[in-house]
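I have a structure here, written as structure tokens, and I will follow up with some questions on it.
FYI, not all chains are in this one, though none of them got moved.
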Amino acid sequence: MFYHIKELQYRAKPERPDPLFAKQLQEVLGGQFGEISVAMQYLFQGWSVRGNGKYKDLLMDTGAEELAHIEMLATMIARLLDGAPVGDLEVAAKDPVIGAILSGMNPQHAIVSGLGAMPADSVGNRWTADYIIASGNLLADFRANLNAESQGRLQVVRLYESTTDRGVKDMLSWLIARDTMHQNQWYAAICELEAKENIVVPSTFPRELEKREVSHVLFNFSAGNESAEGRWASGPSMDGEGVFQYVENPVPLAKKPVLKPAPPYIHDTPPAVVKGREDQIPPSLY
Amino acid sequence: MFYHIKELQYRAKPERPDPLFAKQLQEVLGGQFGEISVAMQYLFQGWSVRGNGKYKDLLMDTGAEELAHIEMLATMIARLLDGAPVGDLEVAAKDPVIGAILSGMNPQHAIVSGLGAMPADSVGNRWTADYIIASGNLLADFRANLNAESQGRLQVVRLYESTTDRGVKDMLSWLIARDTMHQNQWYAAICELEAKENIVVPSTFPRELEKREVSHVLFNFSAGNESAEGRWASGPSMDGEGVFQYVENPVPLAKKPVLKPAPPYIHDTPPAVVKGREDQIPPSLY
Amino acid sequence: MFYHIKELQYRAKPERPDPLFAKQLQEVLGGQFGEISVAMQYLFQGWSVRGNGKYKDLLMDTGAEELAHIEMLATMIARLLDGAPVGDLEVAAKDPVIGAILSGMNPQHAIVSGLGAMPADSVGNRWTADYIIASGNLLADFRANLNAESQGRLQVVRLYESTTDRGVKDMLSWLIARDTMHQNQWYAAICELEAKENIVVPSTFPRELEKREVSHVLFNFSAGNESAEGRWASGPSMDGEGVFQYVENPVPLAKKPVLKPAPPYIHDTPPAVVKGREDQIPPSLY
Amino acid sequence: MFYHIKELQYRAKPERPDPLFAKQLQEVLGGQFGEISVAMQYLFQGWSVRGNGKYKDLLMDTGAEELAHIEMLATMIARLLDGAPVGDLEVAAKDPVIGAILSGMNPQHAIVSGLGAMPADSVGNRWTADYIIASGNLLADFRANLNAESQGRLQVVRLYESTTDRGVKDMLSWLIARDTMHQNQWYAAICELEAKENIVVPSTFPRELEKREVSHVLFNFSAGNESAEGRWASGPSMDGEGVFQYVENPVPLAKKPVLKPAPPYIHDTPPAVVKGREDQIPPSLY
């Protein structure tokens, strides 16, 4: 169950409105690695954990914090949109700054949301749960989380570089620091699980059931063998279960597949036509 | 540039058709972590690498291999669909096995693809590039890759457990082994980059610009402090840049935001109405 | 800012697992009018309210409660999936109940989420922010909310009718009651705003700028005049600004549009070809 | 069955081309609350009405009219795109107005549609049936319709404010007036049904089966009790079935859920690992 207070976790106040930047900032609110994504991802993972210990608590702690980050960004975006101009080409022609705003701002910020933030990214794609993952396997999912925080911090940093507004930079420097922590925490949790389970997910599948002869082999499918120089191409494998091998010229292990014709009621191209024996095809085809 | 040969990397032949399993197997062909996702993800990352070394080559090697895995799965699914029955309730009522197939198979396998594989997941959602990521930052992206291979192997293992067909199991054991390697290789590449760059992505953002006072703090936003037991709550941080702290009762650092009214041309609710001073609102409202 | 406690708002425990019902129940978790939709809709509306009064508080109260409902449904679905069987056609053929489960359950519940709830509807479409609305205009948005609670309660009632599990029915009867309240509360809020603003949204657009001659006219575009019997076809209009009229045989008020040809650099069909004067088209076409 | 005539319901001719405005105007053609949405929503509702009276006729009347509005907007947008310029940065640098157009127009209007309207919104999201609803329950659906017309009129009004073109304003003032009527008519229909059915949808579910003790209770989940001031927090409920209550400090009614471990074939994290008893985990994990 959740309780809300109206105070913000941290300040979300720009020095001045900037509708173009409001549009860009949507990326880390409603984009693939925005705050909606991490909030929903952690909460769904937490609700699905079968067991009730520190991992579940960590997921719920962080999921609840991310809700507060959505709130901060929504507030910031609304303020960046304060008094955003409207107008058409006539207006745009007169003032280059107004023209740049009218050309570049997200028109839905005026037409649809009435100068409010939207659950969408910087080009207007609405947020979708395609972005998130909760598999029930914690090591797999913590890797998803470390990835999300890595992509997320990278995007916030890029936004930090593209504004001169001190209020915006102040808030972004908070989010960057929190992403630093979140990378650290998922990293720590991953280390714990890897120490217990080995690094390959899922750890519970018996190794003798996989084709072990290719479990540590790099196939060189792109010409040039720069990839042979990497740690992954020789020496003991990272999972301690084998030795890396490099196959310079990979070959196929199975022959060309030949698919059987479909039954007539499917009405694929009749077999005789596919095979090109057109002399044998009667007018009625079958 | 790409060359194709028609031989398969590995066998893709079931013992017998099974349209229900064909539907399930679509998950690892066209789902969020299916072979289309990893192929496209690695290729796009490879094409975007600014520099030409072993990392790019590794991406292209693996991306090209994943194309071969799409091919194997497409072949297997077509064979699992061989001669799939069609029919309606009348038919379904007569034979429980046929009934189960007609109820449970993906109807698009008959109606749309004519007994061929589809670029879709196990519930029929078409593949979307929402699933993939290529950020230009290799450490971030290799984490995305390790995640994808972790989720992917987990899903293939679950499918392995739910079939008794030896031909299918044979192919899946190949894919599981390849996912073992791919987890190993991205793990190795990540270790290399972390050794050079430290673990926090992006490594190039000056730490003094972030709010360092919260860079290693866990806020307890979900009641109960099981999460205080973890490695992430005390001791030196994983990035070696600080010491983990645990805040039992997090408090807000900013006050309630108050947003300014929108300009009249936006036609949001008039301020007087929002504030509830209805006695002051004239009939014309503004 | 949000705080979470791990206790549930209300019980979410079925008498026994039922993977088929788990799939159906996803509709009111992650479907168009499921709990994710109402939670996100109310929170985004609340964050965008420009003003800080009872309406904003009501939105945040209810948005936070809906987060608790997502949690209850996620818990219930995980329990309905407890120990869900896996298997293929061989298995399905032996036991009709297992067969019905394997045919009918959402395969992603096993393959993707590992027996956890998903942010998706009952046919597996992932939740999308296409489902929600926050316009900045409270009367418009409260109508969206009343609609969402109406559709939502209807769907929960239909699910209540299709299960015999007393634990499930117990939880659904809670959700139905809460939807009763939420319909009541948005209804009350709407009445307040309509009393202040009149019923037509937005109330602030000057009526003299619209084509008032058709502001209260019903055009009979579908043959048969049953619709003339309705309250909307005669008598004073609901907004008190006119009298309803019924136009039995509506006619167009503008002539056929003729679009100018596109410039040559667009490479639409050349005008001469569209007009059919083929004798005049030279080989080079332009 | 439908008949088409090529004359327009109303004029759709701008004074001059304006590719930026063409992009914005797409919102009310192919956006969430654009004309495609209302046309499809009313027609699907009409086709699903089980019974043949004035409500069905009203739905079909209005659905057919909305098709005419799609047509007017498609025509207007094509004309706003007349002779739209193409060019690159070299061109953009020379003339600020051309630059603003090239920066701001929807590039698909040139590349994809050849200066025609698209079934998409103002940021280029293609129209999706996620936007519409037809539930079979008329009171629920008429509320969806009143919402759609409220959001739609609001958006058209915002567009009206952002153009100076008298031809565009003329057409928009027609659409605004029609939306006035459509709000009036759904309002009237809703009043009729509420008078017969009471206000809670669906009206046919026996009230004694819901948890009546919370059917009229407002839980204060967001700190601060401004919401207690509203009509929804005290007095008789709007449905006449109870009395509104306000709960200042809501508490959970169920304890922390504990989920059972998943079966081994799901390969979630092994229970011993989740619970942290790592000393007990053998190398093979299970």
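When the chains are written out, they are named A, B, C and D in that same order, and each has its own residue count from 1.
Basically, a contact is a pair of C-beta atoms (placed from the backbone, for glycine too) under 8 Å apart; a residue touches a chain by one contact, two chains touch by 3 or more.
This one's a predicted model, so the numbers in the text were calculated from it and none came from an experiment.
This homomeric assembly is drawn with 4 chains in place; in total, the structure file defines 6 copies of the chain.
Keep in mind that, in the parts below, only the chains that are shown with their structure count from here on.
Judged by shared residue numbers over all numbers used at their interface, subunit C and subunit D contact each other through mostly the same positions, with over half in common.
Looking at B-C and B-D side by side, the one with more C-beta contacts is B-C. Subunit D has its Cα centroid 7 Å from the Cα centroid of subunit C. In whole angstrom, the spacing between the mean C-alpha positions of subunit B and subunit D is 28. Among all residues of subunit A, those that touch two or more other chains are 1-9, 48, 50, 52-55, 57, 60-61, 63-64, 68, 75, 78, 86, 110, 112, 114-115, 126, 128, 130, 135-137, 139, 202, 205. Contacts from subunit A toward subunit B in the complex involve residues 5-13, 32-33, 46, 52-58, 60-65, 68, 75, 78-79, 82-83, 86, 110, 114-115, 128, 130-131, 133, 135, 137, 139-140, 143-144, 146-147, 150-151, 153-154, 157, 160, 173-174, 176-178, 180-181, 183-185, 187-189, 191-192, 199-202, 205, 209-222, 224-232, 237-239, 241, 244, 250, 252-257, 259-260, 262-263, 265-268. Within the complex, the subunit C residues that touch subunit A are 1-9, 30, 36, 40, 43-44, 47-48, 50, 52, 60-61, 63-64, 67-68, 70-71, 74-75, 78, 112-120, 126-130, 132, 134-137. By the touch criterion stated above, subunit D contacts subunit A in their complex at residues 18, 20-21, 23-24, 27, 31-32, 96-97, 100-101, 103-104, 121-125, 154-155, 158-159, 161-165, 221-224, 250, 252, 256, 258-262, 264, 266-271, 273-276, 278, 281, 284-286.
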